[in-house]
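Below: one structure in structure tokens.
Every protein chain except one is present and positioned as in the full complex.
Order of writing sets the chain letters: A, B and C. Residues in each chain are counted from 1.
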Amino acid sequence: MPPTWEMTEEEIRARRVPVDEQRVLDVRHMTRQFGGLLAVSNVSFVVEKGEIFGLIGPNGAGKTTLFNLITGLIQPTSGQLYFRGEEYTGQRPHYIAQKGIARTFQNIRLFGSLSALENVKIARHTHTFGGIFGLIAGVLNLPPAPEDERKTTARAMELLEMVGLAERAHVQARNFAYGDQRRLEIARALALEPRLLLLDEPAAGMNAQEKQGLSDFIRMLRDKFSITILLIEHHVPLVMGLCDRIAVLDFGQLIALGDPRRVQHDPAVIEAYLGDEG
Amino acid sequence: MNSFLLISMILAAMLALSLYLPLMAGQLSLASPGFYALGGYIAAVMSTKYFVVTGPFPVLYLLAEMAAAGAACGVLALVVGIPALRLRGIYLALATIAFVEILRVLSLNLEITGGAVGIFGIPQPFSDRGSYLWIAIPLLLLSMGFIYRLERIRTGRAFAAIREDELAAAAMGISPTFNKVLAFMLGAILAGVVGALSAHVLNTWNARQGTFDSSINYLAYVLIGGSRTFVGPVVGGMALTALPELLRALADVGGLPVWLAEFLRNGRLIIFGVLIALGTVFFPQGMVTPELLARLFGRRLRRAEQVASTQPVDHGAQRR
Amino acid sequence: MNTTLILQQFLNGLAIGSVYAIFALGYTLVFSILRVINFAHGAIFTLGAYFTYMLLGARFGFNGVFANLALPFSLPFPLALLVGALLSGLVGVVVERLAFRPLRTRGADPLLTLVSSLGVAVALVNLIQYLVGAEIYTYPPRVLGSLPAAVNFGTSTLPVPVRTVQIIIFAVSMVIVVLLTYLINGTKIGKALQAVSEDATTASLLGIDTDRLILFTFFLSGFLGGVAGTLVGLSVSINGPYFGISYGLKGLAVIVLGGLGDIPGAVLAGFLIGLVESFVPAQYVAYKDAVAFALLFAMLLFRPQGLLGRAVVQKV
Partner (left out) sequence: MSVYESPMVPATETTTPLLQIRDLSVNYGGIQALQEISLVINAGEVVTLIGANGAGKSTTLRTISRLLHPRHGEIIYDNRDITKLRPDEVVRLGIAQSAEGRRMLTRLSVMDNLLLGAYTRTNRAEIQADIEQQFGRFPRLKERSKQLAGTLSGGEQQMLAIARALMSRPRLLLLDEPSLGLAPLIVREIFAIIRELHASGVTILLVEQNAQLALQNADRGYVMEAGRITINGLAADLINDDRVRKAYLGDVPPPVKLPPRAAPEEKNGLFGLR
């Protein structure tokens, strides 16, 4: 724990922070305890606009827990979260998603018995007219429902086209091959039109060729949609080649942060992640 | 077929739909009998205490009661749903069973509900029971039409997303609480409206209406009928309501051995129970599945798809 | 309220509570292994009461197929209880084979099992009615031999009588709880049962014959149901084929309050509900039945893991 005067300074800074669009995600002193275990311990970092930011670390280091904290699936024990200069600590997941943070899941969470198209259309939820009046308009097919529906389908088809699944838009998501499911999940996340995209182990279960393609694909996403990307990945070469900056977690703590070259040669990282067998 | 059985079948179909609505959002609620009972009491009290008329009871009053019952049940569902829908799976089912039981004990003891005796002599708008079909059939078609549309729009998709994976749905910007409570309310409103109509059909209303047993019966309607399309609960509700009567009718067929006719008359509920158990074993998807519907109405679907290939339209028809 | 009355209410509460507890034991056992609620348990409980009635050599009533029939022999009560419970256990086994296993092997939705067991319950209850009618059956007098009808827990001037049957029910439910707890936590079979309850696939990869263990669970549950039905029938007489179903709903409240699948919890919850019910003030006694469900509702909202349970951290 930092001494109290430092905390106070932090708080003063927090109050002063203007709406700073450059700092897309600002994680401050994020801490999460499970029983006696500190899964994430006092982690702070900033993700800048347009970055591809990598989060690596050995298993159990707290990477996915951090993702869950950022997207509100679990609440921090202490610490604050800022998105584009605005604090959102303690908000519910759907609010955070509506604000513009989308994610994929480590163990793929598609809506398995729905079609690929429906999976993507669901994520257009926040971009269509809703509420009780939306329900009534929709059931009676009154404006703006028909137009909304047409646009939703068109946009979803575009995204499916982009990930190469348009031809199988009507196939149930659970019938897709593993790699296709990962791509569908990304298309679904993009349908939210997020400003920040969190990818949890996007390369898991892909072969070497697919991994190569994935790097280009992620870069393309960043450029085409002008989004910021935060990703967890186990496959070290992929992360090193792809990310602008990398944060390394070990036992819930941030042990290194910087550009790939620096992180790669950081002795603490080598010891924690690769093991010291000397 | 007598008209009372037909009305009972239609009411059962709608009660099954009232359970299907929350199930669309993945919520196993067994609260429908409670709202059904409440709706019935609202109609019974209104018609015997406030809408006192000479001569036949105006249909307009009946419709007003149904609206009032729906509104009251909707509000109660909102109040109960917000805390209760934090529960998942079997826990929600048990909480709603508790809700139904609490309502039942209340209605047994309150003065306004007529205690254990209940309320009887509920006025009749029609001279014969068959005429209720003029209300029951349009109401069924209306609720089926509503759900048909619902499954094809934003809200229905949000329900489906929550049913599939609540956390992932939340991560897509869908508020689980709002949509779960909405689905729960829609089911409650339907059950309340049906209860109001039912009170008039039955002419009397008491605490035996809407008990724990009926919660499980409605669940059987939905699951035996098929829970993956709204056609399933409708078919299930109708079939399971008709089945015991069908077995009774079988007993009167001439030429049966005496013991068999006897068994069909007195033991028909044994057969009913066995058929429910066998139904789940042999038709785990229920009698009606989306695939079956696609086969039956296949031609129309294919045409819809051809339209799709030229211009983007909704393909909700192929859901689930 | 004077002390004697409080003591009387307390003992009444314990007696009712032990009935709830003993009913809930077999109920919660199946849930703890399969994570499904067996709605047929109430019907098996009822059957157990009738089995013992029959084995005591008592005559059936005027309705149903068995009208005026009686067995040509009569067993002493402890033996009749045992045989009746064994028969109930066998019914449990049959229910598992017919209504549970087919669904399990197909990997069907657990909800279906709920409905399937409901079907079995409907069939069993109506079968009973078909066979022996809907009349009330009271066990023959003096089945407990020379035991006194009641024991006085007060003084001769301020008597606090408790019926012997209720003491027996209390004692039996205590013994069963101890034995069951030992079986589950202290034996190899118990560990295997825990493994099956957590992950049946993994259990089978370890060489555990899961089907046989589940069958065993149902036998045990049916056996306990039969014991419970007999004792309750002895205490209050069998009031028709729906005898067990009326306990079924209360039993549901008990096993949830105890934490679904938690055996000592279920017993504790049974006593708790019994005590709370017996202390409901006289002017509100009509609402007594709502108490258990109000407790259940509140419990689910504030402490869904049950009285003794630990909170489970959900893995995202």
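We take it that a contact is a pair of C-beta atoms (placed from the backbone, for glycine too) under 8 Å apart; a residue touches a chain by one contact, two chains touch by 3 or more.
Nothing here was measured: the structure is a model prediction, and the numbers come from that model.
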Chains shown that the absent chain touches, full complex: A, C
Which of C:S204, C:S237 or C:Q305 contacts the chain that the document leaves out: C:S204
Identified contact with the non-displayed chain, of A:Q22, A:N175 or A:S226: A:N175
Contacting the left-out chain in the complete assembly, out of C:L7, C:V151, C:A195 or C:L301: C:A195
Sole residue of A:A166, A:V236 or A:L257 that reaches the chain not shown, by the stated touch rule: A:V236
Per the touch definition above, residue among A:H125, A:R183, A:K211 or A:R245 touching the missing chain: A:K211
Missing-chain contacts mapped onto chain A: 58-60, 174-175, 177-179, 205-209, 211-212, 234, 236-237, 240, 264-265, 270, 273-278
Residues of chain C in contact with the chain not shown: 188, 191-192, 194-195, 198-199, 201-211
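In this section, only the chains that are shown with their structure count from here on.
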Farthest chain relative to chain B (centres taken as mean CA coordinates): A
Chain A and chain C: spacing of chain centres that average the CA atoms, whole Å: 50
Chain B-chain C separation of Cα centroids, rounded to whole Å: 31
Two or more partner chains touched - positions in chain C: 316
Sites on chain B at which at least two other chains make contact: 167
Contacting residues of chain B [partner chain C, same complex]: 28, 83-84, 86-87, 90-91, 94-95, 97-99, 101-102, 105-106, 108-109, 167, 212, 216, 219-220, 223-224, 263, 266-267, 269-281, 284
Chain A partner contacts - residues on chain B that touch it in the complex: 146, 149-150, 153-158, 160-161, 164-165, 167-176, 182, 305, 312-316, 318-320
Chain C - residues contacting chain B, complex: 37, 39, 98-99, 102-103, 106, 108-127, 130, 249, 252-253, 256, 260, 286-287, 289-290, 293-294, 296-297, 300-301, 304, 316
